[in-house]
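Dropping a structure here in structure tokens format, bear with me for questions.
Moving on, here comes subunit A:
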Amino acid sequence: MLLEATEAAHSATQAVLGLPRGPYFKMAEEIGGHTLGYFMPELIVCFTLCLMLLVDVSDKLRSPRNLLSLAFVGMLAPLLLILGKWGTALFIYPDWGNLAQAAHFFKDHGYVEVAGASMLAFDGFANFFKIFALASGLITLAMLHYDRSLPRKSFGEMLTLVLGSVLGMMLLASSTNLLMAYLSIELMSLASFVLVAFKRSDRKGTEGALKYMLFGAVSSGVMIYGISLLYGMAGTLDIALMGQRLRDVNDPLAIGLALLMVTVGFGYKMSIAPAHFWAPDAYEGAPTPVTAFLSVASKAAGFAGFIRFMDAMAFQSTGNALPIINWVSFVAVLGALTMTIGNLTALWQRNAKRMLAYSSIAHAGYLLIGVAAVAVGGELGGDSGRAIADMGASATAFYMIAYCIMNFGAFAVVMAVAHETGSEEMSAFDGLAKRNMGLAVMMTILLLSLVGIPPTFGFLGKMNLFIAGLEAAQAGYPIMAVLLVVAAVNTAISCYYYFRFLRAMFIAPGEPALVSRPLIVSNTGWLLVGGSALLTVGLFLWGSLFTAPTDEATMLRRTPAPAAAEAQDASKGHAGHGH
Partner candidate 1 sequence: MAAATFQELLSNTMFQYFLVFVFTAFGVVFVILNVDVLGKLLFRPVMPDPLKLTTYECGEPTIGSSWVQFDIRFYTVALIFIVFDVEVVFLFPWAAVFAKLGAPAFTKVMIFVGVLAVGFINAWKKGDLDWVTSIAAHDLAAQKDARLARARQRALETEERRAA
Partner candidate 2 sequence: MVLAEISALEVLANTLKVLVAFGAIMALIPQLIWIERKVAAWIQHRAGPNKVGLPRWKILGPLAGFHLWGLLQPLADVVKLLFKEDFVPRRADKILFFLAPALVFVPIALAFAVIPFGWGSWFGQGEGAFFVKYQIFDISAGVLFAFAVSSVAVHGLTLAGWSSYNKYSQMGAVRASAQLISYEAAMFMAVLAVVMQAGTLRLDEIVLAQTQHGWGILTQPVAFVVFLVCAFAETNRAPFDFPEAEPELIAGYHLEYGSMKFGLFFLGEYFGMVVQCSLLTTLFLGGWTLPGIPAKPDNFWMSLTGPIIFSAKVFLLLLLFIQVRWTLPRFRFDQLMSLGWKRLIPIALANLVFTALLGVALSR
């Protein structure tokens, strides 16, 4: 399948260079028809979004149930479609023949070279993160359904924004072009700014959203500066081509600065250390389902974009790393910093959501272990390097699944408690075991998973990350060993604040008047809490279920260098060769 597509694209590219306009368009349409199927998931989300806007203003049709089912179908269908495409990959070629001609024309007249390059890649890596975004979108729908504190009147708007944000994440996972990546980040950010401020009369929400937005504006501004610098030096926005061309540019300071600036943009989405300041306020102020959505899906999309970018910038299959930034040390230091700051600050929190916000920052730090392993593998090159990088990417993806399940579950418990007590403070958990033993036990399982203690999926995830880190350290990177020690110490620290929940639930006496009253959880609530807790335990036993999908996520590493396309000059786009 992939081979055929590649062949067809190759011959079309050849045809473009020699032939005038008429026959070319026919070719483009042939390929266009071929590739549109790959883009169908995004199109469905897009279409659902438009439909949602219309249904939302129809007095007859706009009931929360209708809107929810529409959003549900609009995210489930693309998910199934992507599952159907599992194991295939495609790199889209430019289908603007004129651009290729224009490139020649401008080149002849002494202008900067215009490279028509690919925008999106539909590889295993993208597929994995798209499914991840859609799945967390679906869980968010369930949480929105469960959250009674939300204004039902503007349900449609909320779902539209969730869909828009998911669309941005899907596109970001596919982007092989910096401008595309930037636009995707903007799409998902703009939607989430509004989501955070959704309870309009809520002061905390407004404050959080404003901080989130200002931070987002600054970091995306910095990012676009970085992108423009890179474009100026490389003459292309295609990341694979850029990574290659930057090697010939002899200006370490400018390249280092530009790469750092672009990393700021991604780092903001991943909420890693120096760019994490928005997270606690936004997470605390946002409606709880939105908090869960942001802390899982948005973060995962940020990692997807960053891994793709870093991979292309630093490591080609030729094995020549871009010597400007030492990515291994850079990522390792960021990771250590992130987890330490997240955990140490979480210790002092009194608000359950705020504490989980800092914990999610710490988890971003753990995830960076996997990313650092990818960096190590790329720098080593060769077969052994590829093995380590695959391990890193696979462990990151694996941990993300674990994190998704346990984090959504924990936030669902916070929501269940907040519904009854009207408070998201730690004190609301006092004596929870007496009020609802089931909920307390579920929460305990989820917390154990968040710490990474054995009979849970979280343990498996952390173990995978540590194994990948150890492999990388053994390959001659002592800094990875240091990172692992820091991570271990941090896990110990995190026990303290996670166990504060346990103390509150099981030991603290709680207010007598409250404790005597049982805490009632609705069916959706049980589905969310119980489902995630059971999955957490069950997947400890059958975690291997996810080995194949997460290995799929490493298909990124098999993207060949655009050497073939480079030779063909004008219509660039990196040629994918099937594996």
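Operating definition for what follows: a residue touches a chain if its C-beta (ideal position, glycine included) is under 8 Å from a C-beta of that chain, and two chains touch if they have at least 3 such contacts; residues count from 1.
Regarding candidate selection, all candidates are chains of the complex that A comes from, given by their letters.
These numbers were taken from a predicted model, which means no experiment stands behind them.
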Okay, in this complex, which of 1 or 2 is up against subunit A? 1
Across the complex, what residues on subunit A touch candidate 1? 50, 53-54, 56-57, 109
